[in-house]
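Read the structure below first, then the notes.
A single protein chain has been removed from this complex, and every other one stays in its place.
For clarity, chains are labelled A and B in written order, and residue numbers in each chain start from 1.
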Amino acid sequence: MAVIALSTSQSPARRDLSVKTFLPLMAPAIVLALFFAVPMGMMIGISFQSRDAGALTLASYSRFVNDGLVLVGFGRTVVMSGLVAVCVTVLAYPLAYYLARSTSRWRTVVLALAIAPELAGVVLRTYGWLIILDDRGFINSALMWVGVISEPLPLSKNLFGVVVGLTHVILPFGVLSLLTSLQGISPNLERSAQILGASRLAVIRHIVLPLSVPGIISSLLVGFTMAASAYATPALLGGAGFKVMATMVYEQVLFYLDWPFAAVMANVLLILMLGVAFVGSRIESRLNQNLHL
Amino acid sequence: MKFSAFCTGVLIFVTLAANSRAETLVVNSYGGPYERIIRERIITPFEAAFGIDVVYDAVGSAAQDYAKIKATNGRPGFDVVVMTASQSLEGCREGLLMALSPKNVPNLAHLSPAMASVAGPCGAVHEVQYLSLLYRKDKLADPPTSWAALADERLKGKIILPTFQNTMAAYLVEILSVANGGDLLDNVEPGFEAMAALAKRSIGFEQSSSIMENYIKDGQVWAMPFWNGRAQLLVDSGLPVDYVLPKEGSIPLMATLNVPKNAENRRAATKFVNFFLEKASQESWVTGYKVGSARTDIDVPADIRAKQITTEADLKALHLPDLAGVAARLSAWGERWERDVVAAAN
Partner (left out) sequence: MNRLLAILFKISLAAILAFITLPLLVVIAASVSPTPAVTFRPSDWTLGWYAALWDSRWLDPFLLSVKLAATVSVASGVLGALGAYSVAYAKCPGHTAIMSFLLSPMSVPQIVKGVAIVLFLSSAGLFNLLGTPGLVVAHIVLTLPFVVRMAATAMFNFDKRLDRAARILGAGPAQRIRYVLLPLIRSGLFSGMTFAFILSFNNIPISVFLVKPGQTTLPITVINHLEYSLDPVLAAVNVASLLFILGAILLFEKIGGFSAQFHGGSK
């Protein structure tokens, strides 16, 4: 309740402003329409073509719903992306909070460390993980040397390895998403609450967390979509037994040369993620309205 | 104002991209040692002989190059591209590649007709490798002679296999099928059974040849199937490895030169293709990159002749695949591979 009282109120007149609100939108919308929507429209067109003659057909769609392997891959993608989104957000939150509030000299170091991995190139970083997680990698060698285990733990070439690798790749993006949101929350709110006797835990629970919901949603969305469309990490850390939609799309485009089927898979992926993003922004604007009454 | 700054940026890039020279040829192929050797053995002599500037483009794998040709409807920005016989056939069928014949590339008449026909009318076979059995000399006292050696008890947990998206995999299924009483195309049952058995004993699958290579380099793997050209590079690098053409025979990987249908410098491109197929160029390439040739009239040193495909007799040891047939079955084989072979490994 404290939140609502301290937040701003909004004049209802602002909502139904005229076409002027569309003007700034024109530039990005035109760029995206021309270089994304039209090309994607062409891909959607391809998804209805037969592989050879170019005749119209729904064959690729029916193949999608009847192909057990593809459906398993689809399910895997959803599970994997969901896990990654949650892991990224949970791990990014403390970092982002620290970055938003700290004034210590270490802040810059932490910031550098939070972003640095992103610059090392995804392929090499993934090799780094392979060296760590492999059956003969550091972790397994160390554990076997100590004698905790006698057989290597299955840390790579499975869901676990992929989630670890992707969480690592996407974490900086989660941090940046949350940082933006947390920096928008006035430290004065927290201070006032503490002066009024609220514990640290209560401050986090009742002030910081609710106000950072846009950042949390942002981080979850970015985590989910980046994970679902990532290729290199699942391909390298997942191995032959762990195929997700993105790896299957690559295979269809480059190896099987079945572009209609690749287009179908890409479209399904797009619809899934548009759905997720739409739900996310609905929740966000609902919350936003509640906060700003 | 900011948008105009952006436009200026784009314009600068456009002008940078636009200053091209007069008579040039863009050749797309691979990087690494391949690039060094092709520049030295083929490109430099070609430039000297024809006065054409060659721009070398190492971007992308053959599969990515093919996708680019397809997306641009035969005008990908390069004039000659190194791909494989399968892609030549597919590209020809889709009308994306220019037809090559002795009329525009006279040296095509000197290629082995059997080889040339595998690649179809749009591909000029300029290099022949075969699927070999690569092994560690220091770990295996007696060299393997048969594909069955991969299933040897000593090699349990010491072999690695390609993923299905590596062209080696389909060829391996075919050759194992032949070795176990099946055939190359319609009766591949024995091939898949043998693969599933191998998968159980392998340490896993890798897609990239350079990663597979690393396993044998550090001694985790003692034997694996590998293209013999790359196997030879490993031998030459001083590793304790060697490779054999097993007694059941092997399947060749034919690399082709292709010209996209709407390439800008098609005349220069056919000159380049023809130059690459000259007797002298083929000899130079075979001795330089250590591969085989589809020209059986070349003269090369005995040590190279012993390991490479250079004569009609060598060709007899190879099973020439029906690549159109393979392409038509690729999807079904891919699914089968996931269900039977990959599942067996877990």
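The criterion applied here is as follows: a residue touches a chain if its C-beta (ideal position, glycine included) is under 8 Å from a C-beta of that chain, and two chains touch if they have at least 3 such contacts.
Predicted, not measured: the structure shown is a model, and the values here were computed from it.
Here one chain is not drawn; of A:V79, A:I131, A:I149 or A:L209, the residue touching it is A:I131. Touching residues on chain A toward the chain that is not drawn are 8-11, 14-17, 20-25, 27-29, 31-32, 35-40, 42-43, 91, 94-95, 98-100, 103, 108, 110-125, 127-129, 131-132, 168, 171-173, 176-177, 179-181, 183-188, 199-201, 211, 214-215, 218, 221-222, 225-226, 228-229, 231-232, 245-246, 249-250, 253-254, 259, 262-263, 266, 269-270, 272-274, 277-278, 281-282, 284-285, 288, 292. Mapped onto chain B, contacts with the missing chain fall at residues 2-3, 5-6, 9-10, 13-14, 16-18, 26, 28, 30-34, 55-61, 64, 67-68, 71-73, 75, 77-78, 208-211, 213-214, 217-218.
The rule we apply is simple: only the chains that are shown with their structure count from here on.
Computed centre separation for the pair chain A/chain B is 37 angstrom, with centres defined by C-alpha atoms. For chain B in complex with chain A, the touching residues are 3, 61, 63-64, 66-67, 70, 90, 163-165, 203-205, 207, 220, 330-331, 334-335, 338-339, 342-343, 345-346. On the chain A side of its complex with chain B, the touching residues are 27, 67, 69, 135-136, 157, 235, 239-241, 243, 251, 253-259.
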